[in-house]
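Every protein chain but one is kept in place in this view of the complex.
Showing chain A:
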């Protein structure tokens, strides 16, 4: 969780009086809060940490970083299902699927 991942802003929207956006991280799309980069706009690349854009980034650096993170296997960890990852690591059953509540699998398109 301590990494910040660059992504591209696909759309902007106002929610509850807050500037939100959908950001694409090389195929994974997430809701991202833009309040800290208020002048960002569609098509811009931003560095995102736990759902908040904290810095703008140029396209070339952003794409390089994404490719690097993909290579490091970091993206799966950042956007994968936390219980699934923990269950695999522990060699235990995933308590989320044992008692289904809500599935928040990210849509990973590759």
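Heads up, the rule we're going with is that a contact is a pair of C-beta atoms (placed from the backbone, for glycine too) under 8 Å apart; a residue touches a chain by one contact, two chains touch by 3 or more; residues count from 1.
In this text, contacts and distances are computed from a predicted model.
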Protein name, per the UniProt record, of whichever chain is missing from view ("Molybdopterin synthase catalytic subunit", "glutamine--fructose-6-phosphate transaminase (isomerizing)", "Hydrogenase formation protein HypD" or "Multiple sugar transport system substrate-binding protein"): "Hydrogenase formation protein HypD"
Touching residues (missing chain, whole complex) on chain A: 1-4, 16-18, 30-31, 33, 35-38, 47, 49-52, 54-55, 57-58, 61, 64-65, 67-69, 71-72, 77, 79-83, 85-87, 89-93, 95-96, 98-99, 101-102, 104, 106
